[in-house]
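Here it is: the structure, laid out below.
Excluded from the complex is one protein chain; the other protein chains are retained at their positions.
Per-chain numbering from 1; labels A and B assigned in written order.
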Amino acid sequence: MAESPQNQSANRRPMLFVVSLAALLVTPYGLLLLLSLGSGWTFPNLRPDRMDFAPWKSILADRDGLLRAMATSAGISLIVATFATVMGLLIGRSLRQRQSPLWRILIYLPFVVSPVIAATSLYDLLVRMRLAGTLTGVVAVQVLFATSFCAVISFELWNRRTDRLESLVRSFGGNSVAVWRHVILPECRGLIGVCIVQSALYSWLDYGLVSVIGGGHVVTLTTKLFGYIREASVNQAAMSSIVLMTPVIIGLSFVGFGTLFRSFRSRTMLEEP
Amino acid sequence: MNSDPSHPALMRKLASEASAAITPSGLCVRQISAGFGATQILKDVSLNVATGNTLVVLGESGCGKTTLLRAIAGLIPISSGEVELRSRMISLLPPYDREVLYLDQEPLLFEHLSVFENIAFPLRMKKAPEQTIQSAVRELLVATDLLPHAAKREGQLSGGQKQRVAFGRAILARPQLLLLDEPFCSLDSRTRSHMQSLFAELSQRYSLTSIFVTHDVREALVVGHQFGRMADGVLSVYHDRQSFISDDATGIPAEIAFWKRL
Partner (left out) sequence: MGNRKIVIHRTAEHWFGLILLSAVIVVPVGWIMLYSAAYSFGGIGRLSAGWTLRYWMNGLQSGSLASSLLLSMAVSASIVSFALITSLGFVLVSADLRDDRRLFALLLLPLGTPVAVAAVVVYQILNPGGLLARIAFHGRWINSPSDFPVFVNDVWSLGIIAAGTFTAFPLLTLFFFKTWSAAKIDKYCRLAESLGATTFRSRIRVALPMLLRRSRSMILLMFLVNLGSYEIPLLLGRQSPQMISVLTQRRFGRFDLLHRPQAFVFATAYLVVVAAGVVTLQLGRRHRG
């Protein structure tokens, strides 16, 4: 049956919004990409003065230590994600048994507090512990905040079925190892994945904590980006912004490939006799 | 209360009083009360279940049947009374130390394990020898008609099959007491009928002591050896099957009269 003109127009409306949204969202990234491909951006040029790929060439030569900064960021993210996920899961689980809202208030506080303001209060303590200006200090404070994220996620997304399975396993005589092996790890795979990604991203993208606690001695991708901004190096700043977004780009590629694969498969299935 | 000895209410009272005597084995629940906040859900409930028997508790929604099971299982605290199982006081023990298994309409299978491994799970927790596990599980797979499905996972099973796996697993766990909370209510009538017969057969074969909660009188008659009825948190236990069938409050006489009129 043919679609009515009203229906056709109604169906087109959301797509129009999506296309407009796409244009609005993609333009800024298109600009970033364009600026990263050249050198200079004198007013009123719409593209860089010279399209010489200089910023990307400088990464490979590691003239500015950007590769090292990337490695530092990646290493810190991995450590923070590991610790925060394990601790956040344990804390979130324990809080399920607690009725008092005080505990929930306590895990939400680091979730919303400005890391920079928190870092100023912790700085003197870290100086006394000889952790200020060190990688360990940065990791320790990032773990604090990332653990709070993971605890909140674990607490809020915990499945009631998991509690019931735990009760069942213990009724069968299972100990804590059995509970983790047969209940928590299988049932909470998605939750654990979310915690790992969230805490790794948090660390990867953090600037405030690194700048205050690291005090310029810990060089990460974000401190490099802000360095380029302060130097008004537009092209370097654009390039390091794109590098900073690598996890998102990888995630998008997976989603994109998955969507393409699914649409190819469904079309193939439709065509089969 | 009417003093006529044949009066159902009096019969129930006599039965309750008789059953209040301590049994040397099986389950003995003495005047337990439980509730949430100011609301009392269970009011001085007493019952006895002989070893190997199934006590069926009939009742409408919201009468406290589920709360009774959860209180015996230790999943909710009791405000007064005692629970004794095989001469062991279990009222203050945590749920996993009571040797009581609680099952409801959600089968709760381990989705990462096959049917075989799900059923074998309790024996693996007890570190039983592999040969024992293989033979015991195989026996149960045959008894529950699950042998062709042994390698399958939860996602590949129907509702009835999942319930059979949950049963098989519960039997192998050899609990002192099995608590079943309307376990078949989400199944279609044919599967449900089959499961009732299977449960009756297996509980007889493995001498299971259970409390089975339902609102279906037919189901109650198929699976039960002892009978009780719950209303507003108060449990009345019947002396025998006949007194259960004769009581108007169960709805059975009215049901019989209806079919006879057709």
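Please note the rule applied: contacts are C-beta pairs under 8 Å (C-beta built on N, C-alpha and C of every residue); 3 or more make two chains touch, one makes a residue touch a chain.
What you are looking at is a predicted structure, and each value in this text was computed from that prediction instead of being measured.
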Residue among A:66, A:151 or A:195 touching the omitted chain: A:151
Omitted-chain contact residue, chosen from A:143, A:196 or A:218: A:143
Missing-chain contacts mapped onto chain A: 10, 13-15, 17-18, 21-22, 25-26, 28-29, 31-32, 35, 43-46, 87, 90-91, 93-95, 97-98, 101, 103-110, 112-118, 120-125, 143-144, 147-148, 151, 160, 163-164, 166-167, 170, 176, 201, 205, 207-208, 212, 222, 225-226, 229, 234, 237-238, 241, 244-245, 247-248, 251-252, 255-256, 258-259, 262
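As a working rule, only the chains that are shown with their structure count from here on.
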Residue numbers on chain B that touch chain A, as the complex places them: 75, 95-96, 100-102, 106, 108, 110-113, 121-122, 125-126, 173, 175
Residues of chain A touching chain B in the complex: 161, 164-165, 167-174, 178, 182-183, 186-187
